[in-house]
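A single protein chain has been omitted; all remaining protein chains appear in their positions.
Moving on, here comes subunit A:
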Amino acid sequence: MRLLRTLMAAAAVLAVTAFVAPTFAADDPGPAAYAKSLNGKRVMLVPLAMGFDLAQGWAHYLKKEVEAWGGTFETRDPNWVVDAGAQAITDAIASDTRPDVLIIHAPDLNSYSKLMKKAQAAGTYVLLVDNPANFPADAFVGSDWDKLGQLEAEAAIKGCGETSSKKIGLVQGDQANSSSLYQYAGIMKVLEKHPDFQVVAKPDSNWDATTSRNVTTTMLQQHPDVCSIIDFWDGDATGASAAIRDAKLDGKVFLVTTGGGEKAADCDKLNDGTYGAVVMTDLARQSGDMNAIIKFLLQSGQPAGTSHTYIYTLEKATTKADLKPDSCWDLKELQAEAAAK
């Protein structure tokens, strides 16, 4: 009897709860506040150029999310020209439709610092993506390049093995871009701990595949027993791989590089043995991080330029052995998806 009464009481409570619950949901202040702070807000992405995998991936994921919460998303394409990027940022700040959030892919440590300060003074939150700069942005989202360099060096050491010549060659980007400078610092940190490994040459490619090929050809002729080469970007590592192929050293030189994890650029090349290891950025997650911090900033009510957050993307050196079907994202698919709309 007692049990029955308890059960009935429980049923009654349940019924009441079930009846009341919808009213609770209608009173949830979240969605209204969310919509109020986000609706109609403008987000603008100014990458180094729109024509390469990283920028196209970011734009795809950001656009999807920003438009879903009722904002507008725009991109500018400076096409690798620093001045054009500066012009785009200047115009954006001065225009009637000034963006509420400006996402900037900085070409070097200093070029855009003044402009970013101006943007913050005008009330625009500034996010730095991928490349750090000497500027206290509201948030930095991207790789910890020092750590990334360490991962590359570790992959190279592993790729060489204990019985190898222990000679490593570097193909740096340039001497101005933070991603190149910090990557180098990270690599050297690891190599200091492995004094038996030595760097035999460290030319710059200036991010150009033909230059990368030429300097790697010279490097391999001077040191045919190099066991691993670290090229600082998958955009020009095709040149280093061509030099290795031409020297008939495929399979003997372990080529390590880094990239945005695009299928044709990274996974396919790991699969066919062109690259030994690629430190890949999880682009979807990186874009997700950007979205989260944008949503936070727009709701926070804090003035632009008052907080400085670093959100480093999880990086991992991927080799052929740990390739999975979802290791990479496919730019062609994203483009097809965009075209279908």
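Please note the rule applied: contacts are C-beta pairs under 8 Å (C-beta built on N, C-alpha and C of every residue); 3 or more make two chains touch, one makes a residue touch a chain; residues count from 1.
Heads up, the rule we're going with is that contacts and distances are computed from a predicted model.
For the chain of the complex excluded from view, the name given in UniProt is "ABC transporter permease" [choices: "ABC transporter permease", "Methylamine utilization protein MauD", "Sulfur carrier protein ThiS" or "Putative membrane protein"]. Interface note: of A:L45, A:A139, A:V190 or A:A242, the residue touching the hidden chain in the full complex is A:A242. When you scan A:L38, A:L127 or A:A209 for touch with the missing chain, the hit is A:A209.
One of A:E74, A:D146 or A:D174 touches the chain omitted from the figure, and that residue is A:D174. For subunit A, the residues in touch with the chain missing from this view are 49, 51-53, 56, 79-81, 174-175, 201-204, 206-210, 213-215, 217-219, 221-222, 235, 238-239, 242, 245-246, 264, 331, 335.
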